[in-house]
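The complex is shown incomplete by one protein chain, all other protein chains being positioned as in the whole.
Let's turn to subunit A:
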C-alpha cells in the first residue's frame, strides 16, 4: 500500500460535479494514464441508542474496493477525552453490525459514497470520484497513490509536483492537515490512513448543507 493523498477538488461555479470529474479525467488521460476499472468507497454511520447510556457514540463502517476483503470501522466516543478507535476486520463485521441493530442504529440517510474510475500511470494510481450522499451530489474527491513508497515524508514533494501537474493550484504547498498531526509524515502508511482521510472529507461534506 503506497502513500495516498486525498484531495477535495472544488467544483467551479459554472460547472456541475460530473463535468468537473470529466475534465479531470481528460487531464489525466492526456498525461498518459490508463483506465483500470472502477472504485467505490462507502461509509455508513451507526449511532448508539439510549440503551447504552452516556453520550451517544457513533460507529462509521467503511468499505474500500481496493481492499475487498476488509471492512474498516471507526468508533468515535465523545466522552472525555474524545477518542477515535479504528478497527480493520473481515467481511463478517457487517453481519455483526446487523445483529447489533438494537444497540447501534443505522442512519440510512447519511450513507456516503465516493465512486468513480481508477487510472494507472507509471507508479501512480489516480482515482477520480464523485461523492454522493443518498444520491445527492456533494463534491469531487481525487485520490493519488504513489505505490513504491510507504513513508509520506519521503515522497510528499514528488506527489505534490505530480498532483499540481494536473490539478493546478488547488494543491497546497504544505502537506494536507491529516499528515501534519501525530508525526504522520514519518510513519509507515497503512490502508487505515486512507480510510481516515476519506472519513474526514465525508464529515466535511456532511456539514455542507444543500447542493
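The definition used in the following text is that a contact is a pair of C-beta atoms (placed from the backbone, for glycine too) under 8 Å apart; a residue touches a chain by one contact, two chains touch by 3 or more; residues count from 1.
Basically, contacts and distances are computed from a predicted model.
Colleague: Quick one: find the hidden chain's UniProt protein name among "Glutaredoxin-related protein 5, mitochondrial", "Mediator of RNA polymerase II transcription subunit 17", "Malate dehydrogenase, cytoplasmic" or "Trafficking protein particle complex subunit".
Modeller: Going by its UniProt entry, the chain not pictured is "Mediator of RNA polymerase II transcription subunit 17".
Colleague: Kindly state which of the options A:56, A:176 or A:191 is in contact with the chain not pictured.
Modeller: Final answer for the missing-chain contact: A:191.
Colleague: Of A:54, A:68, A:148 or A:177, which residue touches the hidden chain?
Modeller: A:68
Colleague: What subunit A residues would touch the chain not displayed?
Modeller: Listed in rising order, the touching residues are 1, 66-72, 88-92, 190-192.
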